[in-house]
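Beneath this line is the structure, given in structure tokens, with notes to follow.
Each chain you see keeps its place in the complex, though not every chain is here.
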Amino acid sequence: MTDTRTTDTVASAGQSPDVDQPYAELGLKDDEYQEIRRILGRRPTSAELAMYSVMWSEHCSYKSSKVHLRQFGDKVPETDAMLVGIGENAGVVDIGDGWAVTFKVESHNHPSYVEPYQGAATGVGGIVRDIISMGARPLAVMDPLRFGPADAPDTHRVLRGVVEGIGGYGNCLGLPNIGGEIVFDESYLGNPLVNALCVGAMKHDDVHLASAKGVGNQVILYGARTGGDGIGGVSVLASETFDADGPAKRPSVQVGDPFMEKLLIECTLEVLGAGIVEGIQDLGGAGISCATSELASNGDGGMHVELDKVLLRDATLTPEEILMSESQERMCAVVQPENVEAFLEICKKWDVEAVVIGEVTDSGRLTVDWHGEQIVDVPPRSVAHDGPVYERPYARPDWQDQLQADSAAKLARPQTGEELRETLLRLVGSSNLADKSWITNQYDRYVRGNTVLAQPEDAGVVRVDEETGRGVAISTDCNGRFTKLDPYKGAQLALAESYRNVAATGAVPLAITDCLNFGSPEDPDVMWQFEQAVTGLADGCLQLGTPVTGGNVSFYNQTGEAPILPTPVVGVLGVFDDVDRRTAMSWESDGDQIYLLGETRDEFDGSEWAHVVHGHLGGLPPELDLEAERQLGQILVAASRDGMITAAHDVSDGGVAQALVEMALKAGTGARTWTPDGIDTFTHLFSESATRAVVVIPRSEELRFTAMCQARSFPCTRIGVVDSQLDGDNQLLEFGDDFTVSLNELRETHTATLPNLFA
Amino acid sequence: MARVVVDVSLKPEILDPQGRAVQGALGRLGLEGVADVRQGKQFVIELEGELDQEQRAKLEELAGSLLSNPVIEDYTVSINESTDSGSTAGAN
Amino acid sequence: MSARIGVVTFPGTLDDIDAARAVRIGGAEPVNLWHADEDLAGIDAVILPGGFSYGDYLRCGAISRFAPLMTRVIERAHEGMPVLGICNGFQILCESHLLPGALARNDGLHFVCRDQWLRVENSNTAWTTAYSPDSEILVPLKNGEGRFVADDYTLDQLEGEGRVVFRYLRGNPNGSYRDIAGICNENGNVVGLMPHPEHAVEDLTGPSLDGVGLITSVIENYVAQESFA
């Protein structure tokens, strides 16, 4: 595109119907192009083509996933909590006392592979703007991450960049990072996952929606100037696979400016607080195309934009590029004419540039002018909401049976105490189970002074209301190996684990968000995994009573023909009436009793042990009874409410052994533990059966607590006692007669792994 | 001894928030007419002895991979070999 | 009347609400100040809080130092008003030359967020009288450019005059010269430190309550002055 070219106007499109258009290069299929011609009754102008191509990309239109995602709307559990559901920038739930909370997780996977620092940074920036555009003050962020093997050279590059990007952006923006995940697996080597979650809060009255209502109202674009960033990024970066030797296309990447984003937060909250905003929308993927068409489509149906009013960073941009640009840190607001001046004044106070670019009309059309000539005239719904919908073929892969038949039962298990000890140390130091503080210590968890729990606790907990202590807990989880073995069950296990983590802190689980990371939807195997996972998640949410408030789908996560492990990351939000009663993970006092809640079965398929020791993946994931999961949650919440326990920690990857080690190391205090009757030590320590937690109970509460579990017929087994005196000052963790290990040795092993690899 | 200076700057089309912040500050502090500011990095590398062909090639390669990120940055390498008789300059 | 302690917000300041909360918990009245104001609103003391003012682009604190309000803060600091700079605030005080030295990139090259032990080396400054001499306190630390540097002459002078107010204990997190975490000016009314006492004022959210002492110190001194007045 050169600037000597004449502008392709709506009028000229009528006069030259047969011009060849590069729709294929823009990612549109033949029939999609024909559909656009049908909608418009003529060929699209190049600006219209740009708009449709980005908005009809997989990333923006959900064309492959829509038919399945409908289940989230069809299988909604009964709840009063949902104030705004799926379809808005982020869902909103009621947490009581007039407070509403909005939260959402999104992916920035492909950009983070190309340019890890900026990819991850702008991922954080994007999700934060989704939260502000609902009218909420962002409270905290989380970052579920997946990388290739920890010792692979490219992981070094990607991980360091991603972590610095998340820290660099989040720290500078002033949002505490309260949790996330870091998982290493071969399948993510050429395709890391960078998901980012943000949670925000507002009073019920302050909820804002993205709609352009009120004919004559002005459309204001504010924030950073529009540049050539990530042009085509939406369709190219987010929707196309890389070949073996790197990205096929290397469009200019987006660069984040967290300082501008901080100003944007404060400025936006101030204009919203002043009551002078009718509708508001963030600019993310597809930039102005997306914001204007969505605002118009959700509002009175018409909007007129004068594109040459847009403030540019690069004067040579063409109108098509301006429409598609993904420059970061921009927002769009709809404002009554008499309030425009006040709006601009507040922007000025915050050094934020703002300009009126258009107005709401009753034409039912979205029209865009460029230097007085009309270059876009489309029905906004056709761009924003009525994109193509695909029923992609899917089928249970023919390798699935074989995979499930290949159980871990045949693998050699440690027999002697010495072998068990070695196994424990090997797992504790393995990359997935090792201490992650080398990473999380690069994130500010204190800023804003409301962080009650942060990593490595089971869930992040933030106070929302300083007067009452009302607050929320959030955890994100997914075990991609389980999901590969059985995507339906795996997605439910992700939900269950996240639910359990939230309940472990004492919060009442309320609602979820999800980020569905999968391979190519054009592969029927992958599409089957996706369909199964969505169905599993929807069914699970129905059963647990936690509605899906929103989320994100990321397809095409694969290297060549090899897709990533199916990774439906689930984020569960729970509520506290008062965060003061939160339960932390580490024990405190000598003599406190250590109990295991739930039942341990011989379940090693897909386990961390099978992965680390044998490099094995096969069989069936652990059994899951969601009713039991709900009961466990109730017990954990009741125990927190009634002050019966001093600590709780969920049992998942690495089993009871890992849970005990983490609790002991956090406390710096040892314990005597043993293997309960009727089970062997290996299974007790390393099985990954679901629906379990370790809790710590002062002697004075023991009867009351065990009676509560008995009354609910929930298994509850004493497995140890906190003991700081096993060996004088040398703190030990004792595992019955089998073996003991000092906390010093555990700490050394647990903490050395990541710094050795990445520092 | 050879002194090599590698200047690394953001590609012109890439947003430079640091440069923007400096531009704002220069204006507020009374410098008029500032049209643009870009902030880059400069590496000053001292090498022992004379540079051989291999080192030159290696330097060029590392400037474009380690010292700069080709996705968003450009670089220039200039080499100054100081001998007893003085110094010469060259840029790539 | 309780002491009025100003808390300045620059564009990009992040820990202003935290500092205001600490002021409240300590028993004084926080007064929000905006960098572009020229009036100190009758405050008795002022805190420059942490964050990334102007994104910390260019150099931490370099741009904020020129804010209109800073001109007034500098004047009043010379007249003896208690001024506390935390993290980015400390950087601004150094850039303003109210305090000597500078804060450079951490030697580990990473942002570090952790709970940090400090020794209160000088309990006679406007902000530290509530601490007993040599007391050890635990407060959060979080910065990427927190390495205190100065030339030997300045360092010797700071040490000799007892102007090292806080020193890192049990591990220097960023390579600060002589483990220096915080310093003061000659009069002891201007104090700057990298760690964040305002994050150690509530059991619920901090590792200790050790940070409250800075606020109670300045209140004590204020009350003492009032009773003389």
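To keep things simple, chains are lettered A, B and C as they appear, and every chain counts its residues starting from 1.
Throughout what follows, contacts are C-beta pairs under 8 Å (C-beta built on N, C-alpha and C of every residue); 3 or more make two chains touch, one makes a residue touch a chain.
Keep in mind that this is a model prediction, so the values were computed, not measured.
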Practice task
Would you give the formula describing how many of each protein chain the whole complex in this file includes?
Solution key: A x1, B x2, C x1
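Everything below uses one rule, namely that only the chains that are shown with their structure count from here on.
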Fill in the blank from the handout: If you tally C-beta contacts across B-C and across A-C, the winner is A-C
Completion exercise
Expressed in whole Å, how far the mean CA point of chain A lies from that of chain B is 38
Exercise for the section: With chain centres taken as the means of their Cα atoms, state the distance from chain A to chain C in Å. Expected result: 36
Handout entry: Sequence positions of chain B contacting 2 or more other chains
Key = 17, 20-21, 24
Completion exercise
Expected list for chain A, residues touching two or more other chains, is 257, 259-260, 351
Exercise for the section: Quick one: which bits of chain C touch chain A in the complex? Just the residue numbers, please. Expected result: 11-12, 14-15, 17-18, 21, 50-52, 54-57, 110-114, 140, 142, 144, 196, 198-199, 202, 204-206
Practice task
State the interface residues of chain A toward chain B in the complex, per the touch definition above.
Solution key: 114-115, 118, 224, 227-229, 250, 252-255, 257, 259-260, 313-314, 327-328, 351
Handout entry: chain C to chain B touching residues, read off their complex
Key = 54-55, 57-58, 62-63, 66
